[in-house]
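Remarks on the structure that follows.
What you see is the complex with one protein chain gone and the rest in place.
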Amino acid sequence: MALYFEDFQPGAKLESPGVTVTEAHVVAFAGLTGDFNPLHLDEERARRTIFGGRIAHGLLTLSLAAGLLAPNIYGSAIALLEASARFLRPVRIGDTIRAIAEVLDKRPSEKYAGGVVRLRHEVRNQRGEVVAVAETKILVAKRP
Amino acid sequence: MALYFEDFQPGAKLESPGVTVTEAHVVAFAGLTGDFNPLHLDEERARRTIFGGRIAHGLLTLSLAAGLLAPNIYGSAIALLEASARFLRPVRIGDTIRAIAEVLDKRPSEKYAGGVVRLRHEVRNQRGEVVAVAETKILVAKRP
Amino acid sequence: MALYFEDFQPGAKLESPGVTVTEAHVVAFAGLTGDFNPLHLDEERARRTIFGGRIAHGLLTLSLAAGLLAPNIYGSAIALLEASARFLRPVRIGDTIRAIAEVLDKRPSEKYAGGVVRLRHEVRNQRGEVVAVAETKILVAKRP
Amino acid sequence: MALYFEDFQPGAKLESPGVTVTEAHVVAFAGLTGDFNPLHLDEERARRTIFGGRIAHGLLTLSLAAGLLAPNIYGSAIALLEASARFLRPVRIGDTIRAIAEVLDKRPSEKYAGGVVRLRHEVRNQRGEVVAVAETKILVAKRP
Amino acid sequence: MALYFEDFQPGAKLESPGVTVTEAHVVAFAGLTGDFNPLHLDEERARRTIFGGRIAHGLLTLSLAAGLLAPNIYGSAIALLEASARFLRPVRIGDTIRAIAEVLDKRPSEKYAGGVVRLRHEVRNQRGEVVAVAETKILVAKRP
Partner (left out) sequence: MALYFEDFQPGAKLESPGVTVTEAHVVAFAGLTGDFNPLHLDEERARRTIFGGRIAHGLLTLSLAAGLLAPNIYGSAIALLEASARFLRPVRIGDTIRAIAEVLDKRPSEKYAGGVVRLRHEVRNQRGEVVAVAETKILVAKRP
């Protein structure tokens, strides 16, 4: 059920399943990347920041936003070329986020038998607030 | 030993320790984010792609590039505001990467008793090749 | 202290230690297997199901039921041949489960210097309710 | 893109993406379930078994077979009712497996606004050999 | 910013960032080491012990105490020679711990172009109580 280059229509939207961001996610992401910033791992200290408690790493939010949509391009994605994100609101432990991606545009590439698709991702929490906006540029194959 | 807003001088550089990207990293990142793309997890299929084998997720590379430098701002970082990356070469399982961040500029913020620092990250592999370039914008506190 | 083929007596019972099933277990199992079903990972959505909240994957329950008893056959188990389970009640995050296995029967196998043992597992929660029943067929070595 | 009760047609087939079963999977599954059997974790000892080296836990194979197909029923699955498996060949570290599920039959359930679907899973390795056959019985919602 | 042999002055102190010890830490440590003692993993049973609930493994506390200070010797540490600890108070799930290490003494080693440094670690919780004291003996390189 993967989407190929032909299937991406500018303006079309994809919605990911939601995921509740837990301590387990934050501890695992810290451990994987080495980022043990007290903002994310030390509840005592995080309580005294502007956020009032531990928050998820921004790059975990971005990674979830991209990852939860990945089943749409299993087998058709050739490579991720670019990614960028602005983090607008904290994602706290216990928040549930989901990503909505909109196809911005696409450009065929003869060399790779596919083309470049640009997506704009909105990541929303359980209250519908946009916690991050992101943009990815992926190289996607044509239907075989 | 954290760096505060005052300590960031445009042009200064920070270098992270290196890390060998293993199957364990890629499997863990897939599991954390939900991105089980065969490019990253299916050696049989990945062998037939332009990369000739499994590669690390681009966002894992970005997350490592940021995470390995994070000890420099433990306690001083207030928030990650923005991040962007271009992925230039594949990171294969067994490659060793490190990040070199250069301070691009900084801008004080009265509101947060600190300011915004922009960093440019280069991620290099064991052959010195640049595998990704990234930019992050972080809010950093002034020295207390 | 492993049990060998000779040690399994039809009707005898083995009881596992208990384990509290946490978010960490469910997130890790999702990540390992790729099953990010909102039933297990999205608290907002799970709240509106018949279960009223996130539940553990059935196969996590089965895997724990078998795994927690595994120390009994370290070194004597040759292979797991079959496993089956019926899931009778939800295992919620925070529930504590344990497995009680009863030896159903056994059959020697000359070829493998051991034999096939059939076990019936009951998985119970902290209220004593049976949450799953399972059956496993294992090939176990004779005492060396 | 989830499949609802109406979408399951007896005889229809679903194919999962493939996954290379790594040390990381086996170590994580052992850690999650408590099954540290030397068959799976001790290469020295496993080398002297009939398999000639460490093998994946059978229940990991079953869990992957079910998990990799799970995106097909995100949001539509109500519960997993039953699962059973026979393990026919070892899955070694480095093997790549995928699951092919065939709809056996289905039966509507008024009570749950959906019905019960029975699937037969074949798990194949990179040589096309069937390493396990499984059957699952899931409760799936009707299209909303 | 690593500390080399020359930088260690008897009496000097190093303080680690804090970390909130979560279920995710305890479940991961159990899984990594095989220690599924109900003290750590079974809330129902742990509730009836002298601790009144699950506690972290002592060796997890020791490992965190050493690990959180490790960035100070990235690249300069040659080897950990010895470690010892006494566990004085339980670390409960949700407690936040940090380590303060004091340089006890040091002794140059010609053979390794560095020397042996002895550190005494105090691990404190969020109430300032000492939960463990430890001593480590590390081989550290001279400044290159």
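All chains are identified by letter, namely A, B, C, D and E, in their written order; residue positions are counted from 1 within each chain.
Here is the rule we go by: a contact is a pair of C-beta atoms (placed from the backbone, for glycine too) under 8 Å apart; a residue touches a chain by one contact, two chains touch by 3 or more.
This one's a predicted model, so the numbers in the text were calculated from it and none came from an experiment.
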Displayed partners of the chain not shown (whole complex): A, B, C, D, E
Hidden-chain contact residue, picked from the options E:Leu14, E:Leu68 or E:Val116: E:Leu68
Which residue of D:Phe36, D:Tyr74 or D:Phe87 touches the chain not shown here: D:Phe36
For chain B, the residues touching the chain missing from this view: 17-20, 22-25, 27-28, 68, 94, 96, 126
Residues from chain C at the interface with the omitted partner, ascending: 1, 17, 71-72, 74-75
Interface with the unshown chain - residue positions in chain D: 22-24, 27-28, 31, 36-38, 41-45, 54
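In this text, only the chains that are shown with their structure count from here on.
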Approximate Å spacing (C-alpha centroids) for the pair chain A, chain E: 35
Between chain D and chain C, distance of the C-alpha-averaged centres to the nearest whole Å: 16
Set of chain B residues in contact with two or more other chains: 28, 30-32, 34, 36-38, 45, 71, 74-75
Category of the chain touch graph - line, ring, star, complete, other: complete
